[in-house]
Each structure stands twice: as C-alpha cells, then as structure tokens.
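Take a look at the structure set out below.
Of the protein chains in this complex, one is absent; all others appear in place.
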Amino acid sequence: MSSNNLYDFSKLTSSIHEWLLGMMSPNWVTFTELVLIGLLFLLFFALLGLFLVYLERKVCAIMQNRVGPNRVGKFGLFQTIADLIKLLIKELIPIRKSDAFLFNLAPFIVIIASLMAMAALPFAKGLQAIDFNIGVFYIMAVSSLGVVGILLAGWASNSKYSIIGAMRSGAQIVSYELSVGLSLMAIVVFSGSMQLSTIIESQANGWWIFKGHIPAFIAFVVFLIASTAEINRGPFDLAEAESELTAGFHTEYSGIKFAFFFLAEYINMFIVAALAATIFLGGWMPFHIGSWEGFNHIMDFIPPIVWFFLKTFFIIYLIMWFKWTFPRLRIDQLLTLEWKYLLPVSLVNIVFIAFLVLMGWHF
Amino acid sequence: MSEEIRDVIIGESEDYIINIGPQHPSTHGVLRFEVCLKGETVKYLIPHIGYIHRGIEKMCEAITYPQIIHLTDRMDYLSAHINNEAVCLCVENALQVEVPERVKYIRTILAELNRLASHQLWWSAFGMDLGALTTFFYGLRDREKILDIFEESFGSRLLHSFVMPGGLMHDVHPNFQKRIKEFIVYFRKKLPEYDQLLTGNIIFQNRSKGVGLMSRETAIAYGVTGPSGRGSGWSCDIRKIAPYSAYDKVQFNEMLETDGDTFARYKVRMREMWESMNILEQLVDNIPEGDYTAKMKPIIKLPVGEYFQRVETARGELAVYIVSDGNKNPYRMKFRTPNFSNLFVMNTITSNYKIADLVAISGSLDLVIPDIDR
Amino acid sequence: MMNFELMNSISKYFSDMFSGLLSLWAGMRVTGKYFISPRAIVTQQYPENRATLKMEERFKGEIIMPHDENNLHACTGCGICEMNCPNGSIEIITDRIPNAEGKPERVIDKHIYHLSMCTFCGLCVKTCPSDALAFGQKFEHAVFDRNNLTKVLNQPGSKIRKEIKK
Partner (left out) sequence: MLNREELSKIILEFVPEAEIPEGTQLTEAIIPAEKLVELAGKLKSDKRTRFDYLISHTAVDFVTHFTAVYHLESTEFRHIIVLKVKITDRENAEINSLSGLYPTCEFFEREVFDLFGIKYKNHPNLKRLFLEDDYGFPLRKDFRDEVNMIER
C-alpha cells in the first residue's frame, strides 16, 4: 500500500508536534494541541452543519420537483448562512414555569454529545483526533448521551408537546441502541478489533460489506435503519413529528438554542454516516477490485480524505432519501420493528458471523 | 376528603389534555381539538369550531341569488364549483327552468375536474399528515394542471364563480376539451406513481389499516357522507341516488369499501380519481352545441315556497335548503355541509387510538374547515 | 401439525419482511427517479420570468374600464354594476350635465373601485349593459398603503362614446 503513504497525514501531524515540542514544555504542547484541535473541530462542525442543511434542502427539493434554495448566492449556497444569521439575532424566548437551568443546559448537552463523537472519527490516515483502542465502543457510548439532552429539553420546557416528544425519543433511542450496537459488533467480530484504525486497515483488501458475505450486508442494512432511528430522522422522526407534535422536544426553543438542536441533528447524521462508511465501506480506503492492478492504481491516486467524504455523503444521501420518501411510523410500530424484526435478525446474524469467523470462511 | 371526591380529583389530574389546533400543522385550518390523552392513547376528543364562522347563511339573506354564488365558493373552497352548482340547481328547480344540455355537460365536467383536484390535494395533505412530505409536492404538481385548465376558461384558479342560476357565466375556452384530454393522458401516467409511493408502502399500510374503524351504522347515525361514508360500505353517492346535471348520461360505478378504516377511506378516494377520469372521458367529446345559458330574467325571484337540493361534493353530501318569500333574496338559506357532519364523528372513531392515529383519521376524513363553520 | 404451523409462521415472518422491504424500494424508486431527472422540476421562478410570464386572456386580475385612443369609454353611469356587486366594492358618482338639447343628462363623474374588497365574482362585468367593464390581467397588486387599492376606473377627462345608448 504505497499510495497510502502518499497522503499520510501522520507525517504532517507529527512534524507539527515536533515543532511545538521545540518551543514549549510537553504539558503546554498537549494543551496547545487540545485547543487547536478543539477550534478546528468547532469550525469544521459549524461549516459541516451549514452545508448539510443546504444539501438536505437541495436534495429534497430536487426529489420533489422543486428548485430549492436559489436566492442567496449562486444556487442559494449562502442560504443557510443567512438562516444562521437570522437565528443568531432572534429573541430567546423565556418560557414561564420552565426549569430555566435545565432548559438552557439541554441544547449544550445535545451538541456536546455529537461533538465528542466526532473526536474518534478517522477522516484519513493519521487524520484522527484520538485513536482509541475501543473506538467503536466510545462512539456508541458518547452518541447516545444526546438523548439525555433531548429528555431534559422535553421535560424542562413545560410543554405537553415537548414532553411527549421527549418520551418518544427516549423509548426510541434506548431500543435502537441495541440494534446499532449489535450490527457494529458484527464487524468487530470480523475484524477482531474495536479500534477504528485497525478496522480500516483490515479492509485494505476489500470492504467488509463485500468480503463479509451476506451477514455483513444484513448488518449494514440493520445499521442503516437503526441509526436512522437513533438520530431521530424520518421515517423515525417521532420525537419531533411535526404533524402531530408541531416540533416535539424543541417546540419551545427559539433562536440559537433551536439552532443547536438543529445543528446537532445534522451532525449526528454525519457521524452515523461516517461510522457506517468507516466500518462497512472501508473508511478512507480506496475502492479496489481484486487483481485489476491498473484500476486499483488509479483509485489509489484519489486522496483518502476524498474517499472518506464520498462514502459518507453517499450514506447521508441514502438517509435523506429515506426521509423524503417514507411516511412516519407510529410509536408502537417503531418498537415492533426494533424488538420483533431488527433485534432478532441482528442477534442471529452475529451468531452466524461468529460461526463464519470460527471456521475461517471469510477473506 | 371522602373517597369518592379523591377518586374524581385523581382521575382528573391524570387526564392529560392537549390542544391540537387552532394553529397546528395537521388540522388543515383553524380547527381545535381538545384531546384527552392517556399516555399516547386518545381517551376522548372535543372539537371546537367557529374560528372562521362568517355567517354565510345570514349574509345570504341580504343578497340576491346570483350574488350568493360567490359566497358558496368560500364554503368548501376545494370543491367550489360543486357548491355553486348546488345553489344553481336549487334555484333552477324552483323556477322550473330547463337549462341547455351543453350547460349540463359542462357543469358535470367541471364538477369532476373539481373533484379530481380536491382529491389530489387531499392525497398530498394526507401523505404529509403521515410524514411523507414528498407526496405534497407531487399532488400539487398534478393539481396545477387542472387549475391551469380552470384559469384558461374561467380566469381564476380556485374560486371560480363560473356557474350562474340558469347556466354559465360565459362559454368555455376553445381549448377546453383539448386540454382536458391532455390532462387525462398525463394523469393516467402519474396516478400509478401515487400508488407506488404511498399506497403500497408497508409503513403507510400499517399506519392506516385497522385505524379509525367506523361501522356503516356509525356512518349513517352521524351522517358521514362522501368517500368517508362509502369507505364504511354506505352507498351514499348522490350522483347515483338522485342524478343531477349529466350524471344520468354517464356510466360510472359508486366506489364502496366495506372495511371502514382509514385505508378503506383512502382507497375509495384513490379509486374515485380513476372513476372521475372515466366520467370525464365519456363527457368531454360529447359536449353538445348550444347556448351556454338559459333565458333568465334580470332579477331572479323565487316563488314562495321551500326548495331543497342535494349534490355530491368531493367530501360528501351538500344540501341546500332555501325558504323563499317571493323576494329577490332568500328568506332563509341553509347549507347542510358535508364536513360539518363528518367532523363530529371524530370523537367516536378516534377514542382508544394513538395520537398519531388521530392525525391519520382526521386526514382521512378530509376536513375543510370553512365548510364546517360557514 | 405443530411443526407445520411453526414453519408457516416463520415463512410468514420472512415473507412479511421481504414484501415490506420491496414496497419501500418501490417508493424509493419514484423519488429516486425524480432525483436524477432535474428536467421534471416544475417550479416557476417568478420574478425572473416576468418578461415571459403571460396570464390567460380571461384571467381575473382586476376590474378595468377600457378606454379607446380618443379617451372614450362606454360607461353610462347606470349603476347596475354597483347594484350587482355583492360586497360593495363599486361606488359610482354621477353628475348631471345639460346635453345639446339642454336637458340634464346623467354622466359618470367617478367610477370608484375598491380592489381590496373585490372577490372577482365577475357579476359587474357580466351584467354591465354597455360592456363598459372588463377584467385586466395585472396581478401584482401589493401596495404599501391600503388607500392605493381604491381606484377610479374612468380616466380623467374621458367621455362616453357617442354610439352608446342610454
């Protein structure tokens, strides 16, 4: 894999580290790096959120035979920035008899949960804030923290719509966590590691969705469905179900606090898509076909970071496609889907995979 | 505190009452439901109406019959033409005026086009109620074609006060027939897409099957007419029972489903769209030549008496009841609007269903609020 | 027997799942088809297409009183439109001016039209005995002041055409 070294970011990061070491004490270096990475992520986070909102609006518009945003800037590219400015200057409405502290805290919990999950995502070789040896586990744990924020938002805003939405969201995320975990576990069993970089390295000769036979594909489908549910997106957007609960848990939020929820929803979508791309579609690994040396070589010249974003946005597109096609489920059907279909399927699937791995029947 | 009183208080405190409306995405207008929930399950529901009560019946007492037409437009604005036709038929019956055949044919075509447009909008909004947001745009996209036909002939898209007592305001546009035929060809291709997108969808079927069960007896007792009543197996199509205009000259079937659930009501409307196109096809080539209006006096005065006329709008039975004292304006005018009766069955058919089903049921009844309040 | 029922229910479980997934795919095909055919976009981009946007000739945009090149109209000021208007959006102010024979004759002074109250029912145009009124195609009626919606339809200095009978 000579080409991977071509675009290796670890050289760049380690040289920055060396340079900083030459200037200050190791403790200060750690601190400076933390601040730098934090700032970088915040910037990336905001830009990505804005872009995803724009993308969603464009994608759904074209699906619905519309043009979509087209007023602000060329092709409406600056529309979401204009929206952000509008949200920033909007009044923050205090709700009477609401629990002011929790009410204000909730959006931060939601957004911090999705920020933290992003830390472990490998964008390219060496371009990863922190490479845990339990990366999959960490992302799973952190991304499900967001539900605490949602429950708080629903409870603290002293609105009946909000509390119903929050309760739905709680039931939903707790249930779907299982399927998400089990479908990720399938690949952990295949690759024998929870470290995201190791999982990616193990896909150098083929992505898990291809070389994991049918079980990996089943795990992929289950992950896609369950993670769509976990991030509260249509057809599983019961927590905000606008035709039933107006806006669900964020009914009473306005201005920038609403923007936090909104942004977190899109970032969560990105995280889930990135995770799916990393685990099932080979992360930043280029697309290779068996022994087609020439083809593989051309693919190698596309930088890994491009591959990563291509795959991620493909998954994001799939999630958007779901949302703009399907009607919403009812809460009991949602739970039936999880406990009656997804969970048994993924349980059987993981046993099957364990058997495959034991027999050594995978590539 | 006695045991009884405490029970009552606790019972009340467990009532979780939420207001759906008057501004809510799923009520399609200024309608308010006071919903009592237990968990997610609806215990009972009280509709509150009157937010858009304009007193059309009172206004009618002060204006002449041709002027009433522009008010009936604004009751059920989605089947505006059919409302107008009801008043015109009632006035013509009272005066014993025989309208020309051409007028009858054109009125029937307009009524069916209007029914189609109304059902398209209903389909769009119903999908949106259930969370499939794309249906809204596909439905409106196709409805636009009908509105374009309306605009070409009558100059307005929604509230075209086009019929008058005795005939029509003016003749239809020369392109009228051609454009309807084009539309039928176009919509025959698009309607199967509706089925693929929504009807066949497993989520949609789970959401609508067995939800909001309404028996035939309930439908009759509450006077739920139109596609909603026919979904319960009650044959209540006025076009069949008492044919008016040119409905006695066309072959068509009354769409009946016996399940009585939301999906049955949905299917009735979908099949009515196909049937409306069949009716249009039978009529559009056979519009007879002739006058577009019968000879009427400049000031219409009905003879003393009481007149009653029923028509089938897109949502059910519209009855017009005129009491005349021989003047140029009616002494009393009563509109029995379909939505008024259809609304009040909500409490019966939503109790013990989930709140999400409430949205689906109210969508399947296809309520238009100005028609309820008048 | 038990076994058969069990098998049946298991096969139903899987067939339900697959038919469900297939029905979902059918829906996704429809939206996917429109996603890759941007030509199906039907939105009119309104202010940009102003130059090409032409309303139908029968479009009911507003009530106008057509004047010919000699600034002549056909309104006799009879008041039938005012009488027929269901919501009082037409007011007619007439004058009495002596004609050639010296008899006072009714002449229209102002034909006031409240666009804000008009419902475009078309009764005034329909009932006008001398066809003095017509529908105009202008539809951009937004103004900053409500008073601007009250219009005088007869142009200043205009006269009635000779051939119109009273």
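Think of it as A, B and C in the order they're written, each chain with its own count starting at 1.
Everything below uses one rule, namely that a contact is a pair of C-beta atoms (placed from the backbone, for glycine too) under 8 Å apart; a residue touches a chain by one contact, two chains touch by 3 or more.
A quick note: this is a predicted structure, and the numbers were derived from the prediction, not measured.
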item: Chains on display which the left-out chain touches in the complete complex; value: B
item: Hidden-chain contact residue, picked from the options B:38, B:58 or B:297; value: B:58
item: Hidden partner chain, touching residue among B:65, B:138 or B:234; value: B:234
item: Subunit B residues that touch the omitted chain in the full complex; value: 49-50, 53, 55, 57-58, 62, 93, 220-223, 234-236, 241, 305-308, 310, 317, 319, 321, 323, 331-332, 334, 336, 340-341, 344, 348, 373
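Throughout what follows, only the chains that are shown with their structure count from here on.
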item: Overall pattern in which the protein chains touch one another (line/ring/star/complete/other); value: complete
item: Higher-contact pair (C-beta pairs counted), A-C versus A-B; value: A-B
item: Distance-to-centre winner among chains (Cα means, whole assembly as reference); value: B
item: Intercentroid distance (Cα basis), subunit C paired with subunit B, Å; value: 22
item: Chain centre separation (subunit A, subunit B; CA means) in Å; value: 45
item: Touching two or more other chains - residues of subunit B; value: 134, 141, 197-198, 201, 203
item: Multi-chain contact sites of subunit A, meaning residues that touch two or more partners; value: 63-66, 324-326
item: Subunit C residues within the subunit B interface of the complex; value: 19-21, 23-24, 26-27, 29-31, 42, 56, 58-60, 84, 86, 119-123, 126-127, 135
item: Of subunit B, residues touching subunit A in the complex; value: 16, 18, 24-26, 37, 40, 127-134, 136-138, 141, 197-198, 201, 203-204, 206-207, 354-359
item: Complex contact set, residues of subunit A against subunit C; value: 59, 62-67, 70, 321-322, 324-326, 341
